[in-house]
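This report concerns only the one structure given below.
Yeah, one chain of the complex is gone here, protein chain that is, but the others are all in their spots.
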Amino acid sequence: MKPMFSPAEIRKDFPIFSKVMRGGNRLVYLDSGATSQKPFQVLDAERNFYEQNNAAVHRGAHLLAEEASIAYEGARQVLADFLNAELDEVIFTKSATESINAIAYSFGNTAPGSRFALKPGDRIVVSELEHHANLIPWQQLAKRTGTELVWFSIDAEGRLDQSNLNELINASTKVVAITHQSNVLGTIIPLDEIVKRAHSVGAVVVLDACQSAPHFAIDVKALDIDFLAFSGHKALGPTGVGILWGRSEYLNEMEPFLTGGSMIESVTMTEAKWAPSPKRFEAGVPNMAQAVGFAAAISYLNNLGMDNVAKHEKDLTAYALNKFKQLDKVKLIGPKDNVDRGSVISFTIEGIHPHDVGQVLDQYGVAVRTGHHCAWPLMRKLGLVGTTRASFYVYNDEADVDALVDSVLQAQKYFKV
Amino acid sequence: MKPMFSPAEIRKDFPIFSKVMRGGNRLVYLDSGATSQKPFQVLDAERNFYEQNNAAVHRGAHLLAEEASIAYEGARQVLADFLNAELDEVIFTKSATESINAIAYSFGNTAPGSRFALKPGDRIVVSELEHHANLIPWQQLAKRTGTELVWFSIDAEGRLDQSNLNELINASTKVVAITHQSNVLGTIIPLDEIVKRAHSVGAVVVLDACQSAPHFAIDVKALDIDFLAFSGHKALGPTGVGILWGRSEYLNEMEPFLTGGSMIESVTMTEAKWAPSPKRFEAGVPNMAQAVGFAAAISYLNNLGMDNVAKHEKDLTAYALNKFKQLDKVKLIGPKDNVDRGSVISFTIEGIHPHDVGQVLDQYGVAVRTGHHCAWPLMRKLGLVGTTRASFYVYNDEADVDALVDSVLQAQKYFKV
Amino acid sequence: MELDSLYQEVILDHYKHPLNKKLQSDFTAQVHHVNPSCGDEITLNVNISAGIVKSVSWDGVGCSISQASTSIASDLMIGKSLDEALKIVDSFSDLMSSKGTMVGNEEILEDGVALAGVSKFPARIKCALLGWMAFKDAAIQSSKN
Partner (left out) sequence: MELDSLYQEVILDHYKHPLNKKLQSDFTAQVHHVNPSCGDEITLNVNISAGIVKSVSWDGVGCSISQASTSIASDLMIGKSLDEALKIVDSFSDLMSSKGTMVGNEEILEDGVALAGVSKFPARIKCALLGWMAFKDAAIQSSKN
């Protein structure tokens, strides 16, 4: 195992930490759950692509086109290795949101007879923990195909209730779409039983890995899942790029989602035949520079070691949970122990609305997210209008947690609660 | 009017022109029709966003989130002004391909009763000039909805045959989707009669402006069209960003395409309501840095003056057409006069396959595109397996055309034809 | 501290003791507005007859800015003519989009000028406008009914 990294050293790679924030404070960035900051290695990789290799991939015999193609396909290899996936199973999208929509639309486009063609009486299973991105596309697919949408409930701590697993995932179930880690509560979903049950009834499992893949090692073969989505921008990478991973036999059986250039085998005025995956799902000139930047981000994480990343975040979360438990009139929302739980701390302060909490914290340079975190049904279930959420990443350390706690005390003082 | 710019001066803004190409040659980049090169101003704008303002837009009360939102919405304003459009009509996508698919899927998602809900007996009109990106999405929509797909023909020079306009666009027509300028031949489509006829039968006009918006001034109000798509990467901008423009009354009447975070008004486990445009069509954390870079590219073009850009390209095209007419055994494909024609020169050389032409040109640093240019039906119509295509932009000058012509002569010498 | 320009004492007072925050049943129009980015929700009833705003009452959840702003707006509107009320809304909208360059006309906006600082915090402008936009919407619906 690689030696543990130092967050202070890491911050030197991130230009944004030189910025002076409100009140003359340093940046205490605790909003990586929304989007992460980027090291210069990522910015340099993108820029280098534009300055040295920029051309449309797969479309020209000239030198730049060759180099661009090599850079782009090299990025795909980095992502495939990261997930322990095959090269032709990794598709570049613009975001996890697009990836999940791509799966849902592709299922919807598939002709009757295929396992992916949903029909009335079929069932899609999600959970109450889902981000809107892994909920609404399935609501819409259910609506378009007349399929039934059902969901796992959660308990008071925000753990998934798997007690009715066998009833929820029944013989009619075609798709189980579930988040790996809740972006609001940090809950990590144990997938084993879900995957086993889903496969036993012939359903596929779609994993929303937005909050897991950036934070701990993912092995799609070991997880035995069927599709996965995550975004580059939450994993130190550029905006505008995401990953759709799927088993290649499934991808090649599915109808494409976006159609246009470079995803075809042949085209006439009335008909088109599809190229095999990954091209089948990458219509148009792709987000080449972003793919290259994404690969640079993954290389940066690999360099730290994903096990180190996970351990660092776990330790920091333990430290934060402990600190928060000592705070008065502050309520932790989500799992209170540090088991099956990621580096996300959601909380409420008695008498202060989350939006106001966030505002006071901002005055101290502490950047957090407030509100429903694009998981509105979860908020309703918990009976909350919103929470304040701090989320940690490789550049955060205990001093950041201390700054957070101090600013929470300041908020209580300011609002006299 | 602004004074005319100098391509030699402009090239100094583009780092890639310092690159040494095969054979020790300078880069003669004549493949802007596939993707354009980027000035440092665009690269700097993107980088600056990451280094100073990076946060998820519209989702936080903290300073970075505020700044990111201002940068992103500012980029939207730049694009809206560029097209003479309203702010809420401009949607950031990942590419023109996504933009066109978004329109086609949104139509398909719309409930019966709306003007956008297509049904058997309805008609979609395209042309034989279309890029796959503005053909296959409509083939697929036609297939999904049982709609009829028909198309404008072209004449021997590659001009649109509008003689059967009134039969093609008839009372059943709901959509006319057409390219503004052919990416293969340079043909510019006169839109007046098409738009008038389409509106008279209640159809909407979707314009593929990929090859026009980067090259001459576009005014969506003056064109009186209904939807428009183009890509940033062909307009000096970053990869991974495109524009979907639509009349706001239509956008707000249409069902969304991608669903997920930030595009909703409210969400429960079973249902979601949509935010108005543009949010309705921007699900997920958007390609913020790319939007900002795209706006920097547009500002760069505005600075040159779009009328200057158009004039520069027209002059260069005249020069090239004249040179090419003097070449032996070289056939110009597409309009031979310089009227209603953009800065794209497609040609074939007797006895040399386009792919081989491109290879020899590359040896001289001349980067062109060869093949069917994602317009395979057009190639079949013209009875060609492919062409060699040179496309010009602001950084090209007569010396580049001379280099092209010289390398064509070298190709003929090399292949002894 | 910048924060103080946002959270003036008046605002915190309105937040802790909001005016008209109890829905009245004799309304001529009722609207429900949400701020989807943060989840704030408000239900607002108006009673407008003979061109006069007879009552404004509301209920809802939200941050101090949205709650205080709605409290201020409701208090300000009651008793005004519809025309006057809509002009006040416009004046407040202008203040909110002023990016900190305006202080607001106290004769028109009364306690509303305490919200001037919000215009320097782009993410909070929507919070401040929630109640005002709800009132405007309700007023227009009421005139249609």
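As written, the chains take the letters A, B and C, and residue 1 is the first residue of each chain.
Just so we're on the same page, contacts are C-beta pairs under 8 Å (C-beta built on N, C-alpha and C of every residue); 3 or more make two chains touch, one makes a residue touch a chain.
Quick caveat: nothing in here was measured; it's all calculated off a predicted structure.
The shown chains contacted by the absent chain are A, B, with contact judged over the whole complex. If you put the hidden chain back, the residue from A:Ile10, A:Val42 or A:Ala65 that touches it is A:Ala65. From the set A:Ser200, A:Ser266 or A:Asn303, the residue in touch with the chain omitted from the display is A:Ser266, counting the whole complex.
Counting over the whole complex, subunit A has residues 58-61, 65-66, 69-70, 262, 264-266, 275 touching the chain that is not drawn. Across the interface with the omitted chain, subunit B contributes residues 22-23, 352-356, 359-360, 363, 370-372, 376, 379, 385-386, 414-415.
Quick note on the criterion: only the chains that are shown with their structure count from here on.
One simple way to say how far apart two chains are is to compare their mean CA positions; for subunit A and subunit C this gives 37 Å.
Look at where the CA atoms of subunit A average out and do the same for subunit B: the two points lie 31 Å apart.
Counting only residues that touch two or more partner chains, subunit C has 37, 121, 124. Residue positions of subunit B with contacts to 2 or more other chains are 59-61, 65, 262, 264, 266.
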